[in-house]
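Of the protein chains in this complex, all but one are displayed in their positions.
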Amino acid sequence: MAALTSLTLLVASTLVPGVSGTGDAYADVRPIEIHNAPVATPSLAIRCGRVLTMNAGDTILDPGMLLVENGDITYVGAPIDVPAGFESIELDEAWVTPGFIDLHSHIHAGGWGDTNDMVMPTNHEFSTRPTIVAGNPNVRRACAAGVTTIFGIPGSGTSISGFGVLLKTKTESTYEGAVLADPGGMKVAQTHNPERRAGDIGATRAGLGWLLEEVNDRAVQARDTGSFDPALANLTRIHAGELPVLIHCAGNEGVASTVRMWKGRYDTRCAVSHGSFDGWYTADYVASMGVPVNHGPRTFNFNLGMKEGRIVGTSAAYVEAGVPLFSLNTDAPVIPQEELFLQGSVSVHHGADAYTMLKALTIHPARTFGIEDRVGSLEVGKDADLVIWTGDPLDPRTRAEVVVIDGEVQYQRTHDGQWF
Amino acid sequence: MKTMKKQLIGGALGLSLALSFAAPSLALLADDHEEDSYLAIVGGDIFAGTGEVLRGATLLSKNGKIEEIGYELILPDGCETVDAHGMRVYPGLVALSATTRLTQGTFAAGVEIHDFVPHEEHSEICGDCGKSFEEIVPPALDPGEFSTEHLATDAFRTDFDDSFDPFSGYMVMALGNGITTVQQSSAAVKLKRGDISGVSLSEKTLTSQSWSGSNPAGKADLREKFRLATEYLADYRRWEEAVKSDKELKEPSKKGIDGRILDILEGRTMARFSANERADLLGIARLAQQFKFRPVIQGCVEGWTVAEELGRAGAFAIVTPRTRRDRSETTTHEGGSSIENAAILTRAGVQVAVVPANTSIDMGGISGRDLLSLPLEAGFAIRGGMDERAALESITVVPARLLGIDHRVGTLEIGKDCDALITDGDLLHYQTFVQYTVVEGKLVYDKQEEVFYSHIRPRPEAAVDPGEEVSGEVESVEVEEIVEEESDEE
Partner (left out) sequence: MKMRNLLVGLACVLGTQAPLLAAPASPTPDLFALRVGRAETVSQGTIEHAVILIENGKIITIGQDLEIERGIRVIDRPDWVVTPGFVNCYSRAGMSSSGGSGTQPGVQASTELYPRQPIYGELLEAGVTTLGLYPPGNQIPGQAVVVSTAGDSRESMLVREGAYLKILMESNSKAKKTLRDGFEEADKHLEKVTEAREKHEKAKEKYDDELKKWKKYDDEEKAKKKEPVDPGDFVEPDPSDEAAAFLDLREGELSAMFSIRKAGDYLHLIDALGEEQISWSMRVPLRNDIDLYEVAEKLGADERQVVVEPRLTLMPWTARERNIPAELDRAGARVVFIPNGDDLGNQEKWRQHVGHLVKRGMDPQAALAAMTHEPAVLLGVDETVGSLGAGKEATMLFFDGDPFQASTNLKAVMHAGDFVEEASAQ
């Protein structure tokens, strides 16, 4: 056992020189964190009528300009002269936003396939990596609708269905070219799906809770003792705070038990995903615990539980309760990936604020998963993932004219035709 | 009942002198009848659905019909008013293929009540049990297609007249989202709240016909039916002429002629096809041109690839602009879905009606895809290049035309049914709410009075005292064409 551990350490440190501290011992032995090797991309100068930077200062430039070099943003601000050697894109009426991010998506495999491996109730060492079909039609359409980053995750058929991959929606790419982080984080299903009806453990919420705590306690022990167990390697990284965990849950008791377990008991970098139905009843508690909410595909609650008879806009309810990082998802293909923006539109219709919903599509999901140094806002040094729209991106009448990922134009309507 | 007083006439004449420069329309100096009921929608920007926009105008309804639209209208005494200042007024929306729960209510679970059933608490419908409302409360039975016998007997009376629930909560939700007329099977039904009289409107019916590449024999059969029916009609017309001179001539036999095809050819009904593939669409277009009828094509996903043909055939298309369908790998033609479908079809002269992907009402939390999302769906048509006016028509007058009821609904014009919605903004904008809905001159929905949406951005108190005499905003009397700016490609 000791020999195996030291061997692993050796391999891990060889492959992942960037990982340090306690994380070393639990590092995945497989290749991770493949940063895209910068390739020669043209430098772009983009000048538009309105630039929504989504930065911490909520800077909106009317008009604004961006410079893109080697895949990164090198200038954001008032229009300046286009430097020599830059390709210029100039659209006076258009709006620019960061590419949208969906933390709950299943389109990486091209459809509904390969989402649930249902034999064991917890499958924490699985990964969606082998299922990825980069540049599949769903991904391409998503890109053409301004969605540039997705967290491609397994389903919710088991309590832990494995690890997902953060992918850019490049229209023609390979896994290696599109990956932003692998593993990007873990997927857990707390309630409302993993309930097992096969006669084994996990038929009740009590059984499901025990399944999760039993395996989490072992991972915590592994973390605290520094021992290495290949069956717990990635899960231990969750408990070391190295990776986030996205938790499928719904209903007030589901959301509350999620926050209680993953934040209260284990203090992980957890995010509530879905939080549907009357989950919003617990919004105050979620907010007080500082847990981000990644909401969708349901965005309203016709309040049959409380019988108030109201159409409650649940996005607004979470935001108003003070949830620190509120983001939106589609659970694609439950809602088609290209309609991520519409989750913002309908949330606004049902009472939420439009700018906050734009945050919920950009910087909030980025910060929820700790990838805000790369994506989620238009700031110097970040990946040049941006969308040029014909107007308000939340309006279905608006379309994406140009989508840039890592500084490369992935989609240009006038060139490619209108994909969405 | 409210009555119009004689004194009004004098007042109106006096006012008209003072306002001669504004070309005021004098309302209603006629019938001082006890039963007359009036409702005025005052001061809104009226988007008539005909391309005209009247800013700050007033629409007056008399006994459910639009009596007058204009400025400086003199309102009869006792005229109910809806203050629409700062708001917009649109024709009521016409929703095709709507779920029957809209018109048959939520309380009609099929329980027998002949024996006394001690009240069991029906299982609480929980927000967190993962079930949608639809799963918990079984929908009322869909009566399905019914024969046209009903229509023949009693002035368009249909089964929907007898099963209409004028208090259906779903209907209130539909009214709250601007829908005032729905298609149920082949009937058009007016969403009259609290009233069951005259809810069926259809004069024409839709007759489903099948045309599919996967059934070549069926295609041949249908073509043969059309051929025989056309021949019969020609024979019949010849006979009609000839019989004038020779009374002994025998009328041509109807044997072997499909009566429904005759109905289609003679315009009593419209043929509805459900078709999406290019080849099928072309086949239908050619069939229609050959036998001279106007087809209604539901789906029409690849219509954009054969739009000109469909336009020449005078087709109606019922489309969902957001539909996704990948191009078939087995064909070299263009194909698959296109967000530009609705726009391309419209430009080719096809009458395009828009329906959302889901024509039921989703109470489970998924928003923006169900029947209540008609304006959003029309927004997707605009995204694909349709102009704003055609998009508005695609959810109002085009579906009305398709159902043969455009003489009553679909636009705001004098003489038509007063079915109107009053919104707090551009109907096609995602934030906009319907504030009031009027059906046949009766206020049937007020957002602040219903539980559903009253808590979301509550409407401020009415700025104008409804009792106060209303005068038009004289400076804006011009009629504008809706020209929405579109930011185009570079």
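Residue numbering begins at 1 within each chain, and the chains themselves are lettered A and B in the order written.
One rule holds for everything that comes next: contacts are C-beta pairs under 8 Å (C-beta built on N, C-alpha and C of every residue); 3 or more make two chains touch, one makes a residue touch a chain.
Bear in mind that the values here come from a model prediction, so they are computed numbers and not experimental data.
Note that of B:234, B:414 or B:451, the residue touching the chain absent from this view is B:451. Note on the undisplayed chain: of the listed residues B:52, B:80 or B:159, the one touching it is B:159.
Although one chain is hidden here, its contacts on subunit B can still be listed: residues 104-108, 111-119, 121-122, 159, 162-169, 194-197, 451. Touching the omitted chain from subunit A are residues 302, 304, 306-309.
The criterion applied here is as follows: only the chains that are shown with their structure count from here on.
Subunit A and subunit B have Cα centroids lying 41 Å from one another. Contact residues of subunit B toward subunit A in the complex are 124-130, 133, 322, 324, 326, 338-340, 363-369, 376, 379-380, 382-385, 428-433, 451-457, 486-490. Those residues of subunit A lying in contact with subunit B across their complex are 90-91, 93-94, 137, 141, 192-193, 250-254, 276-279, 297-306, 308-311, 313-314, 334-336, 339, 342-343, 345-346, 348-351, 354, 390-391, 394-399, 401, 413-414, 418-420.
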